[in-house]
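Only one protein chain is missing from this complex, and each of the others stays in its spot.
For clarity, chains are labelled A, B and C in written order, and residue numbers in each chain start from 1.
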Amino acid sequence: MSINWYKYAAPSSFYFLAGKLIPFFTVLAVILLVAGLYIGFFVAPTDFQQGEAYRIIFIHVPAAWMSMFLYVVMAFWAGIGLAFNTRLSSMFATAIAPTGALFTFIALWTGAWWGKPMWGTWWVWDARLTSELILLFLYIGFMSLQAAIDDPRRADKAGAVIALVGVVNIPIIYFSVQWWNTLHQGASVSVMQSPKMATAMLVGMLVMVLAAWMYSIALILLRARNIILERESHTSWVAELKETTR
Amino acid sequence: MLAMRRQADVLITLFFFIIVVSLFPLGVGPEMNILRAIAPGVLWVAALLASMLSLGRLFSIDYMDGTLEQLLISPSPLFLLVLGKMVSHWLVSGLPLVLMAPILGIQYDLSMEALSVLTLSLLIGTPILSLIGAIGAALTLGVRGGGVLVSLLVLPLYIPILIFGAGAVEASAAGLGYDAHFSLLGAFLLVSLVFAPWAAAASLRISME
Amino acid sequence: MLTATNLECVRGGHVLFTDLNFSVKSGELLQIHGPNGSGKTSLLRMLCGLTQPNTGKITWNDSNIRSLGEQYYSSLTYLGHMIGIKDDLTAIENLSISCALAGLEVDNKMALDALQQIGLKGRENLLARVLSQGQRRRVSLARLLLVKTKLWILDEPLTALDVTAIKLIKEKLEWFLAQGGMVILTTHQDIDISAAAIHHLHLN
Partner (left out) sequence: MIWNSWSDFFNMGGYGLYVWGSYLVTFMCVIGEILIAKRRARTLRQQLSLTKESILRERKDEATS
């Protein structure tokens, strides 16, 4: 099967392609979400150490994974846009940022509500938590920089620089915080996970991860379509668009 | 050549640093034990903020009067000119803090060794602040709300330097070795020395379009 | 030779100009006309490589100015809208710094000479903030007397200048063109300069 990738690299054809793909990913996301929640709440057994509180894992872990992964993807597309001056990839990066920030917030929020009953505190200055918090700052920095710049091309490029600098910094921050923390307190609080995860727990979690994936893709495509409309409003194909959609 | 700056700028940054550092004992209370414990962090955070305070003016004056355009079309390589800017920023806003820090450290009852470690860590660390900060300053040129935006962009990136800078002082105060902190700070300095001028030059070109 | 092909400029969502083609050869002058907001300054900034054109390319002696980079800048002098004069420096300091940025070693005597020629005698050591608008403009124009570049791009060089200064600049331009230089400028005033060829470009 040969697909003409260059054809889809043009915003106009991508706009239509994304329009076709969004329902597909939305349906998948809903199915996976329902399945994941069912497994999470009705199949997975009670954890013998944490009781029922561990069920937060089904949103916490997918959110945390997505938050980090989306940042890398965002930086990747922004970097491609900067290097090859391709409009679509920069628009993609811009579309990813809010979803990434949302997942980061969810990961922090659920982490706090999980930490309170387990560790007795909402927050610890642990390497993971601190770097996740900084990840949120990086997302917010990226979005506010882009929002503050009026010229879209400049916004794309400036955002790309800060996203790339941030991606270099994340591992550095992570290791520095880890080291800093171990210097302070020998035995820091650790996530008390049962030695072996029950299969149902693992399956439930993975299904939820997939659901988060599908949700992200659907939403990012939706937002990318918005951005395309916004930026290309002066072009002829957008002007012709109305006849077909109305 | 590029370091022509008003003396007032140096004094403002320096006084900001002194005032912030002096506010803490007033807020926390004159308990010497507590003060000694928080001293490295306080001095480092104050240095960080003071260095950031002057970032806004790093390129904006040149941007307003058109010198920046001349900089971009200068036949000398742009990253060297940007590096010159960074060095001058450090000479104006970093070096005075390094020189002032030991005196302020005495207010916090730090030992002689801790004082020297503090000064050395600031000596290695503050150039990194100028180097990374210049990228943020270049990106936010002519952008509304630029001043706040710079802090939002730059402060997260400052965190590793803060941790290791303050960590070195704490380690020495606790009688632990601090060589590792210094070698890491030195590594950061080298890496940012190589990449930051280049990234800031690219950012300037983007901002001037 | 500077050649522009198929240039297009889009600012804030609408097209300022498109399909712009021209070339400037040795000894020629290109004057760009057009009302405010027609993209004159944008075009000049594009020719300096400060802005990338949306489409099209600009070549200097048949190679793209993007790839030439600093090599192109060493044969270019640009005087922009904002004249790059610092209030806190004296006239002569301003001049030597702007020359140093252009990669030109200028000793004190040369700088003094240039300032005197342009009519700032006795004001060389005054801070730029006490100079009038026209005098500040003269400080920036003094650089033209010193540089050894082949292409001058001047954005409204005659604003705020009096008759004698305009005459002086005109003579300087004529001399430069006779030497084989190239000039691209925008101005609202009509100037009668003798050159090998004068092109006019109207933007609207």
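Assume a contact is a pair of C-beta atoms (placed from the backbone, for glycine too) under 8 Å apart; a residue touches a chain by one contact, two chains touch by 3 or more.
Predicted, not measured: the structure shown is a model, and the values here were computed from it.
Under the touch definition stated at the start, the shown chains contacted by the missing one in the entire complex are A. The hidden chain makes contact, of the residues A:114, A:142, A:179 or A:213, with A:114. If you put the hidden chain back, the residue from A:106, A:127 or A:205 that touches it is A:106. Not every partner is drawn; the one left out touches subunit A at residues 41-42, 45-46, 51-53, 55-56, 59-60, 63, 98-99, 102, 105-106, 109-110, 113-114, 116-117, 215, 219, 222-223, 225-226, 229-230, 233, 238-239, 241-242, 245-246.
Simple rule for what comes next: only the chains that are shown with their structure count from here on.
Look at the CA centroids: the one farthest from the centroid of subunit C belongs to A. Subunit B has its Cα centroid 32 Å from the Cα centroid of subunit A. One simple way to say how far apart two chains are is to compare their mean CA positions; for subunit A and subunit C this gives 49 Å. Shared interface positions of subunit B, defined as residues touching 2 or more other chains, are 209.
Annotation for subunit C: no residues touch two or more other chains. In the complex of the two chains, the subunit C residues touching subunit B come out as 45, 48-52, 70-71, 73-74, 76, 78, 80-86, 88-89, 93, 97-98, 100-103.
Against subunit B, the residues of subunit A that register as touching in their complex are 134, 137-138, 140-141, 144-145, 148-149, 151, 153-154, 157-158, 161-162, 165-166, 169, 172-173, 176-177, 179-180, 183.
Residue ranges on subunit B touching subunit C, taken from their complex, read 1, 4, 6, 61, 64-67, 69-77, 81, 208-209.
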